[in-house]
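Only a single protein chain was left out; the remaining protein chains are all shown in position.
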Amino acid sequence: MEFLQYFGGVFEPTSFLLLLGGTIGGLILGATPGLSPTMAVALLIPFTFQLAPTQGLILLGAAYTSTVAGGAVSAILLRIPGAPANIATALDGNAMAKQGRGAEALHISFLSSGIGGVIGVLLLIFLTPVLAKWALAFGPSHLFWMAILGVTVIGSLDSKSFVKGLLSGCLGLWLSMIGYDDIQGAQRFIFHDALTGGVSIITALIGIFAIPQVIDMLAAGREKQNIASIKVEKHSFIDSLALTLSSIKSLSIGTVVGSFIGLIPGVGGQIAGLLAYDQTKKLSSNPESFGQGNPQGVIAAESANNAMVGPSLVPLLTLSIPGSPTAAVLLGGLLIHGIFPGGDLFDNHPEVIWTFINSMLVGQVLMVIFGIAVAAYAAKVAQVPKAIMASAVLVLAVFGAYSVQQSMGDVYVMFVLGVGMYFLEKFGFSAAPLVLGLILGPIAEANFIQGSLIANAISSPAQYFLTGSLNLVLIALVIASILWSFFSTQKENRAKKEANSL
Amino acid sequence: MKLRLIAAATLAAASFMAAPMAAAEYPERPVSLMVSYGAGGATDFQARIVTMVAGNEDYLGQPIVIINKPGAGGRVGWNWFASEAESDGYTMGAYNIPHFVAQSIEGGVKYSAASFEPIANWGADPAVVVVGADSPYNTIEELVAYATENPGRVTLSGAGLYVGHHIAALQIEKATGAKMAYIPTKGGGAAAMKAVIAGDVVAGVNNLSDAFRAREAGNVKILAVADLERNDFLPDVPTMKEAGFDVDNSSVNFRGVMVPKGTDPAIIEKLAATVPAMFENARVAKQMQAGGSPMHIMTRDEVLEMWAAREETLTELLAGLK
Partner (left out) sequence: MSELTANTDDSSAHDALNSTDAKPVASRMGYLIPAVLVLGLAGFVTYISYTQEPADAFLFPRLISSVMLILALWNFVRAALGKSKVGQGIAARVWLRIVPGILLMAAFVFFAAKYFGFYAASTAVFFLMYSGYDPASHLSVKSWRRRVIVTVAFMSVIYALFTLLLKVQTPRGIFL
């Protein structure tokens, strides 16, 4: 309970103001398409030069947590996820918004973010020594199987057609291989100079989600009755709270999957939301309702992507290994102040590190409060005429894609992918599996190659990838996931046929 | 009325046009610094520290903004810098020697030392050999003895192909005559270090600055430094030469700033005069020391000399190793 004595530090005026500012700023940046949590945190580093170590970290931590949650706002209202972590939120969140339940979707999204986030930070506080060993247990072969496990989700994720879902996933996997190969340095599929840097996930995310929305808004033409993009009816906060708290199953799946994925260095939180969403759908009594505005989908996805934040700091704080790009930036923030993460961090700088962790707990609560306040203004966003919304999203998408790496090539890639995705979606292909392929491709490939190199040096690849209890558990999960999607599609098809014959 | 307004606006906008700018007024707006590695990596982190006082009137008087263009061991960023970056002085790049020279010798990229104009060097980070804290090897001799008896069995992790770590690994193999398996990782030095700490590999080649911190945290043992002299951060760790293996300082990672070829000589001159002074700032030195990052400030002329020397030794080394 050592951490309790450092709560005072969080409520010192400067620290608390920074926490407040970081949370509100993070929510806004997170809700802006094209600004990822990593970017938001990196942008704040220069500010922390001027601050004391504790205060600098509070600012970074607050921004990290709230950008992840803020990404849900545009995911729900516009079907444009602010970050890869929010893709799964867009699936059901936006469907809810289209039914006029936007305010409710925002409420439950922030509430489940807060709950997942608090549990994640509590895991960080109480279980760090145990979890640190776990984080290291994952070598190249295990990460490879983790990625394959993610790939098996592709077929069942947000798709009306099994073939087209898999095909979308393959397209994403292929897109991820464009550019210089990271390990060997060979050039692959570089048809145009804009592709030398490859297709970055953030760029692709902006194009694939934002541009089809723009074109869809244009498709409404000049019709007066189509002014409102979506309808947002007022919704009682108490009802949302009751719904969230009663969704024990989705919350637990989200939190467990999120904290587990966050812990493993190199997988990153980008897929936590999607995996939790898929699990919840598979274990639900009516999986067909997912994608049609089922609040459970939002709860699972958002609790997962915020639960991931706390555990993702375990390898960073105890072993000095940043598990995700955002954690890498946080490491920079620590080092700048001469604080070296490692086993004795909690002994050498207890006041800094506990104040930082406590501020993340308080930050989660602040994030929920301000997030709910944002939900009240959601109706205003929905009243923006389509012509303005389309133009605004276009300009934001172009600026966002450009500012990731200040590269015009990224803007071209973003636009081409976006227009392509619009037409593909109209013919039954889906965006979510494509992005999942894009994220998992490099993880699977790099770990496979690395694993093979190591295996060739010590034993045979078959032995390296197929033996050992962790490998076997992961392989079993892969097989179970494939069988499950296969049988559930069969069941759905049969149900559909019966319905048609009636 | 409206027409006149538009005309006025056009005029106003035209005054922003990219007219040839007098170097005396340079810089008038923030300057970008391209780093070819990801945010949070050693190069990115050091670049952010050494440029933090750029806004002072004594130096540039304008802030320096870091842009990350990571990918393929730095090839993506340097390709962009050589072929697309504007040579107006507002886009600078961070270089890593021997990485970009080795890559240009190996081929398949759009740059060579002749594509860039160095401004100044800020740091030198030697490669070190690390093993996990619970590894059975306590000296470089023990590790090499094992590698000699078991050819190809010792796996060495490093940040990629044709980067400083790879050069060091190649030199170690050549000097010791022991065959080892170099494992390039995706995700830079941090991923290579993780592989060592987690025991995925037998040993690793990594940056001195990162290894120093990992040792402070009790995660690794550092067996040797691939440099000519022992390092101030690690006075107890022998050099490869002391251990009897002929490995020189070719793999030491020199970091500094450069601009693309074709930049106005007056601007280069101005930068070459102010940037080394900026690196010498007391606050910069303090932060670099606190972060465990060895500094090594060199002026433009010294860097030009160092580039030429490195190109020669690396050409020879890589030709001999292929």
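Each chain gets a letter, A and B, in the order it is written, and its residues are counted from 1.
Definition applied: a contact is a pair of C-beta atoms (placed from the backbone, for glycine too) under 8 Å apart; a residue touches a chain by one contact, two chains touch by 3 or more.
It should be emphasised that the depicted structure is a prediction, and the values quoted were computed from it without experimental measurement.
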In the full complex, displayed partners of the excluded chain: A, B
Candidate in contact with the missing chain, chosen from A:Ala95, A:Leu149 or A:Leu316: A:Ala95
Listed residues A:Leu20, A:Ala376 or A:Val419, member touching the removed chain: A:Val419
Which residue of A:Val10, A:Val41, A:Ala103 or A:Leu166 touches the chain not shown here: A:Leu166
Chain not shown, touching residues in chain B: 10, 13-14, 16-18, 29-30, 32, 63, 65, 90-91
Residues of chain A in contact with the chain not shown: 32, 43, 79, 91, 94-95, 98-100, 158, 160-161, 163-164, 166-167, 170-171, 173-174, 177, 181, 184, 186, 188-189, 211-212, 214-228, 231, 291-292, 385-388, 390-392, 394-396, 398-399, 402-403, 406, 408, 411-412, 415, 419, 423-429, 441, 444-445, 448-449
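As a convention for this text, only the chains that are shown with their structure count from here on.
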Rounded Å distance between chain A and chain B, as computed from the means of their C-alpha atoms: 31
Touching residues on chain B, where the partner in the complex is chain A: 32, 38-41, 44-45, 48-49, 52, 63, 66-69, 71-73, 75-76, 79-80, 83-84, 103, 106, 108, 152-155, 160-162, 181, 183-187, 190-191, 193-195, 197-201, 213-214, 216-219, 287, 290-292
Chain A residues within the chain B interface of the complex: 38, 42, 45-46, 49, 136-140, 179-187, 193, 196-198, 265-266, 315, 319-322, 325, 327-332, 335-338, 340-345, 405-407, 409, 442, 446, 450, 453-454, 456-458
